[in-house]
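Structure incoming, see below.
Subset of chains shown; positions unchanged.
A and B are the chain letters, set down in written order, and residue numbers restart from 1 in every chain.
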Amino acid sequence: MPYLSLTEEEKKAMLGSVGVRSFDELISDIPVSLRDPKIDLPSSLSEPEVQALISKLGRKNTSTKDALSFLGAGSYEHFIPAAAIEIVGRQEFLTAYTPYQPEASQGTLQAIYEYQSLMTELTGLDVSNASHYDGATSLAEAALVALKTTDCAKILVARSLHPHYRETIRTYLAGTPYKVEDLGFDAHGNFNLEELVKKLDASVAGVIFQTPNFFGNIENLEGVSERIHANGSLMILTGDPLSFGLFKSPGEWGADIAAGEGQSLGLSMSFGGPYLGYFVTSQALMRRIPGRLAGLTQDADGKRAFCLTLQAREQHIRRERAGSNICSNQALCALAACAYMTLLGKKGIREIAEINWDRASYLKSQISSLKNFEVDPTPTIFNEFRVKSKKPFARIEEKLMAQGIFPGVSLESFYPELKDQFLVCATETKSKEDLDRFVEALAQC
Amino acid sequence: MLISQDDRLSFEKSKPGRRAVRLPKARFSGADPLKDIPKGLLRQTLIGFPEMSEPDIVRHFINLSRKNFSVDTHFYPLGSCTMKYNPKVNEWAARQEKFTALHPLQTEATAQGMLQILWELEEGLKEISGMDRFTLQPAAGAHGELTGMMLVRAYHASRGGPTRTKVLVPDSSHGTNPASAALFGYHVVEIKSNAQGGVDLEDLKQHLDEHVACLMLTNPNTLGLFEKNILEITKLVHQCGGLLYYDGANLNPLLGIARPGDMGFDIIHINLHKTFSTPHGGGGPGSGPVGVKKHLIPFLPGPLVEQTKKGYGWASQSAKSIGRVKLFHGNVGVMIRAFAYLKTLGKEGLRKVSEAAILNANYMKEMLKDTFKVATSGPCMHEFVLSLKSFSTQGVHAGDVGKRLLDYGFHAPTVHFPMVVPEALMIEPTETEARETLDLFIAAMKEIALEIATDPEKVKNAPYTLPVRRPNDVLAARKPILSYRDQLREKLLAAEIAA
């Protein structure tokens, strides 16, 4: 093992210092019947061999850099500033742990504090935690917060919420006394106000919407929070935070909690993780927030300092009475998002949203004009939209894949009723030539 | 001055009109957001974002990083966290574009290399732990525990019988154990530790009945002791129909030496960010794969990777599955690192790791035992706990010794945990540290003991060499300032009061 440093001589000497004759004396508590299991693993590889293996396995993948990809559906291909990558690679950030010792962790703590500050700005809410695992788990914990805060039993969930989020919420609540109920969507893929009004009753702890929703639509949530609040329930919003630079933020819609996935803020797609769960609430819910919080305070010499705070909420203090069980979070991903948002800055965070909207709008109008494809013109979109193919989608996909194009995510596997429909996503990574090439390829189908 | 004293926030360094990253100017659609998006959907203002130049942003964050202790710069013997070296080749692997640029919903055919890694990682975890199948979805240890509790519930539910409402945890257990069980609605019952620090068998027996859903155990426990009676414990719990959950945070000393699966555990999580050497990232991301014995496989969250004639693919989800616990496939980037580590480790490496981890801990314990009280007797596994209660007379607490260690260039051990030991200092050197480093740490500890005897104030007010000294956490919690906007509000308030 290249990562060990004790030499045989040292081992002998140290065993001597410990006062045992053999290593086995140190593990005498382990029943002999358990010891020395037969473990069938390949032999150790040296670093050149590991590098060669990884390269070989890499070549077995066709990445979105090899192909022209229009996949989205919760994981987005975006430009990441080189400076953000270097910052995240700093060994002192990468190989530290949770800042339990604030004196030895002011770097991590200040960065988290800045992340929290940026997320409150972006979502238009008051208090952000230091990160959650991902969008799905963050939303599931938001549901729990709503259930516990209101002491009600039911969560209403829009069916236009990302199917993985919906499934995760159900998994979290299955086998508990809590219930989850769906809210349907209309022909355009938007949520249904009447249905909401009908279902809002005393049992409802919270309502969860996504905007832009899973179909890419920007939801019009005018008047929704008033109705939900009038019912004594909480409004929980999720959505791609990159869209908040251009479209109304959860705070502006009147949400109590914004919880969701922050991958588009400077994280690579990486086959699905690690991503970044964001969790931001109103002031009123501050002490209900799950996870770490970095706070500002003074040190013993009156100097400004940062530390973890409100730890009394957490498992390591409160154990079974903790609001959440989260311990390790996604700190490095939050740092990446912090660096990303700082690098884009006030103007950039709006521009990037505009450019995404522009690319998708262009692509949408181009595809609209194709004979064999239909696009609903009604919804306002961000960077993703629904396309209906007149031919079987599997055939379309096969044809485009052969040309090095990933055409989009099939909707049928998530919504059996949406036959031959697929989600197409276009971000700032696509040039006009890329989009035209895609349209041309579709036209040939 | 090696580290910048300009510790203002990015927000405070901002100036209107500055800009770092520029974006493409060209627009393709001819549409205008202000005209073509309904006004009611548009964001009104976004005033709070900072405006800085790229050179200043880079300097800002690089200087921040320099204020951290980390494994790559400091000895970091934080007990229960296994702060071992994070191999650079793992980082290299995870950063390859052939993995970072993969979309989670790509077709199986276009991700064969990736799927193979997930498959082989699972195979390795199975072998090492003695379990039969793993889900890689959970994002961390606590997430694994939660997943485990769901599996426990689903399993019992599928079998009918009495409702099992109790989860047993030792009083020395990690906080996430009771929290995970409680979060999922279980009634948590604490089992006492015996005089040696292990599970008190008598107390355990008293709580064993048909309402026990499961016992959660970390073994070695948080005192660094292997549960001598482990086989009896698992037998007892099984006899009353309960399941056994293994908190794998402390698996490092067992690599190649013993397997939780062989001990009788039904469910286990493994922290890839501990035993499998992936970096802790200032708090995460981690990864907490959950492994189970055969009888629990149908309940695992899906999808799982399977090997077919065509290569690797996603198995269709079992009807009994509890359902997914996370978006997509888990923290894949962390898994790639763990995979590279597994390949480096190989068959031969396992025992070398665990033996060195155990030897390092025992060596330190032995060298410190004359100066400090060790909470347990006999050899320890990969970590051990000191009790600093005797220093209370000088008014010095475990936390103070931790702070003073920072001045000596060492990260503090875990302090005031486990709670069963008064004034606990929990030390885990890990296997990747050299003996010289241990010796320097031991010398520092002895020096501090001397300081406590001669000048306790020095220790109580430490540290002296770091950017800040003892941030006031009472103040922080009383009047939480959690964002720059909170700061501005505070300032405004103060100004109003002054006026």
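Note that in this section a residue touches a chain if its C-beta (ideal position, glycine included) is under 8 Å from a C-beta of that chain, and two chains touch if they have at least 3 such contacts.
Remember, predicted model here, so these are calculated numbers, not experimental data.
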Whole-complex copy numbers (one chain of each kind is displayed here): A x2, B x2
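As a convention for this text, only the chains that are shown with their structure count from here on.
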Distance between chain centroids, defined by C-alpha means - chain A, chain B (Å): 19
